[in-house]
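Data first, discussion second: the structure below is written as structure tokens.
One protein chain is absent from this view; the other protein chains keep their places.
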């Protein structure tokens, strides 16, 4: 492994070998778990703290399971009842937690840049793992999506990938693009209503599409993004039916893609808004594989950061 | 053991030998714990998830302690902050959790039938344990009540049991009746205000009583149910004092029962509403024994489902 990974903040500028190494480690852990190795004691005695400023039971649980399956202790720091709600600054919270001798801090925050801010101000050897910050990055999601794709399509340089939905505000889209570009994906198409498409300069090498039928044409992988209901107005597609009509992944649209194209979604899915139930539950859906891979990818990241 | 227990949804139609087997296992675990076996590693490496859609700290804690004392990892899935509150369907939640490789799902839900629904749609080998669903069933409560009674009165066929309160809406009453009938209780009397008594056809072999003094007469076991304050109006007993007057278990009423009759209550108790403090705290009260047995019964159930 070329890069010395101390924290995981973003996949931007991460090289292919580092990503492949993490994915390989996730695969090894998956196999170890499948062969009855019920619990790996790699992180025994280590303490991992979930610091979620935005609620996300799914992601928090995935990290919690990952850490526990490596033998670590996990503490959930409940922000709602904490002194941060009494006005303590983020840095005071950081330094207080560090003083308690934590090995890793899993951070989710609505403001982009928060995990990096914590890294810059950390006074100890604590490892920071970004579990999603604003529109910026969600690196473990990017890795688990890459792992899921690799399990079916190991040659990234043959792949056309379409990411559809609210790309503009999506940290998932950003981390996916970073992973896919590093791994050499042939083409990445970003698709959505004009108001939800990013500035093209942010995504060199990607193409932007307002017409989902065009974008899906010949795609090998289609990553659907969750539509936040509050974004609906901005799209000029005033209701869910109208959005689904233009940007929902239906069985019919899926037929335009390459044969056996993979369907991904970070979850939780909005059935009938961004994806048809028959597609979400269909044979091409990899959504539950993504969830399973999420635990293994997070185990790999924690093992990499804490057990080197 | 005749029946192969894969899930625990209800005690209805469970045969006596299965119930006795579970109670025996609970007793063995109780003895193991009493003799200083501080932690049994039977479920080491297994993951149990508490999925409580209705809050119940007591029952959740009892399951959590049971699972931990068998060496399992326990994750509390906080529904309030979860994507189910963002509109994810119950099945999507189920399949997402299954994809994370859980061994058991402890489910509480306000709608009857939810645990069975999960069993029918589970895609993995996950075991579902019903921790209370609507008015339908609360099987571990039925088992712990049976265990508590058996510790004092092992011959069920000699017993007259009175269950008093809001029988109509009580999953505890239903699971108690199922357990008691399977174990051969001689007589079961269901007592409460008319509006809170069930249709007699639902409880063949039980007698219905509006007069608590009559019902308690000669009873060997009296199970008091918790009165939900919101049911008060339906009873035509418009206030707590009036309810207590007619359906509260007082020392005076208790004297009508068989000598040394056992007093049970699933908790938390409403003192002065369904039970007098002197009875709740009296020598015939088995309420705290029920709590203690609850942990052992839940250990037995988890061991039975997960460590066969």
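Lettered A and B in written order, each chain numbered from 1.
Everything below uses one rule, namely that contacts are C-beta pairs under 8 Å (C-beta built on N, C-alpha and C of every residue); 3 or more make two chains touch, one makes a residue touch a chain.
On a predicted model such as this, the values are computed, not experimentally measured, just so you know.
Novice: Have a look at B:33, B:91 or B:258 and name the one touching the chain we're not showing.
Specialist: Counting the whole complex, the residue in contact with the absent chain is B:33.
Novice: Can you work out which residue in B:16, B:42 or B:65 touches the chain that's missing from view?
Specialist: If we include the chain that is not displayed, B:65 is the one touching it.
Novice: If the hidden chain were put back, which residues of subunit A would touch it?
Specialist: 44-47, 49, 73, 75, 77-79, 81-83, 86-89, 92, 95-101, 123
Novice: Considering the whole complex rather than only what is displayed, give the residues of subunit B touching the chain that is not shown.
Specialist: Output for subunit B: 33, 38-39, 55-58, 61-62, 64-65, 68-69, 267-271, 288-289, 291-292, 294-295.
Heads up, the rule we're going with is that only the chains that are shown with their structure count from here on.
Novice: With chain centres taken as the means of their Cα atoms, state the distance from subunit A to subunit B in Å.
Specialist: 41
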